[in-house]
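The complex appears here without one of its protein chains, the remainder shown in place.
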Amino acid sequence: MWAYEKRLQYPVNIKKSNPKIAQVIISQYGGPDGELGASMRYLSQRYSMPYKEVAGLLTDIGTEELGHLEMVGTIVHQLTRNLSMEEIEKSGFDKYYVDHTVGVWPQAAGGIPFNACEFQVKGDIITDLYEDMAAEQKARSTYDNILRLVKDPEVCDPIRFLRAREIVHFQRFGEALRLTQDKLNSKNFYAFNPSFDRCSDCND
Amino acid sequence: MMNNKEQMLFDIGIIDFVLVDLMEYLDTHPFDQAAMDYFNHYAKIKNQMVKEFSQKYYPLTKDLAESNKEWRWGSAPLPWEGVC
Partner (left out) sequence: MQDYRFDDNIDNFPIAMAYVPWQHFDQIFDNLEKAYRIGTIFPDLDKPFTGRRCV
């Protein structure tokens, strides 16, 4: 279960409003490669993992991603909380504002609401670990794209931190895959699904 | 520049971050003694810092929210407001 520590994993202190960049950064809140998708993906996949070390890793990284979700929500909140009506009208933020005012709602930058189609739980350990490695690369690329657009150092700072975490997580999922390979027969890693099949050689 | 409270909170952030990075490393390297030694060392430090902070300023976890007259957990600042 979850315990809450009343602080952000990494500080976010943004003094200057910027609705345009908020609209972009919101993709890491509720978008296809964002932190909500990441946490739900890992925290859902862990149930069907046949190896305790992998389920443990998914729990720990999934938990960290919830902390990242909080950071991204904080960034969007701080970028929009003091907006004037003129800023809202001029920036194109009016389309989001009409439905959410300056609340934080999980959607992609393009407007698609967060939904479970943005992640997969295949219930096969090898497949799920590949999904996780891909997810971390997609998140990293998204942060690269954000960094090209952001000029404010108070925004860049937490974004760079979040991007660095994606690379570390990629390495960990890669290691989990190596762990898994070591437990399987290298002549044919795909002979059976260790998350489901009880034996590799049954005549059912 | 950070005041004492902000500095202490930041320092807790650093130590907890070390623990998180080590934890994820240990999840895939469960027999790495050097990593475990580092982890054990910083875990003690973090626990101490969190207790000190919670007594001096406000509780960081509910278990440290012992209260009288006013509910301390609720009176703590919200993490997402930042330092204005």
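Should a chain be cited, it is by its letter among A and B, assigned in written order, with residues numbered from 1 in that chain.
Here is the rule we use: a residue touches a chain if its C-beta (ideal position, glycine included) is under 8 Å from a C-beta of that chain, and two chains touch if they have at least 3 such contacts.
What you see is a predicted model; the values in this text were computed from it and never measured.
Contacts of the undisplayed chain with visible chains (whole complex): A, B.
Among A:P50, A:G123 or A:G174, only A:G174 touches the chain left out of the display.
Remark: the residues of chain A touching the chain excluded from display are 10, 130, 133, 143-144, 147-148, 157, 160-165, 167-168, 170-171, 173-175, 177-178, 181, 186-187, 189-190.
Listed by residue number, the positions of chain B touching the unshown chain are 13-15, 17-18, 21-22, 25, 29, 32, 34-35, 38.
Going forward, only the chains that are shown with their structure count from here on.
Mean C-alpha position of chain A lies 23 Å from that of chain B.
By the touch criterion given at the top, residues 9-10, 12-13, 16-17, 20-21, 23-25, 27-30, 58-62, 73, 76, 79-80, 82-84 of chain B touch chain A in their complex. Residues 3-15, 53, 56-57, 60-61, 64, 70, 73-74, 77-78, 168-169, 172, 175-176, 179 of chain A touch chain B in their complex.
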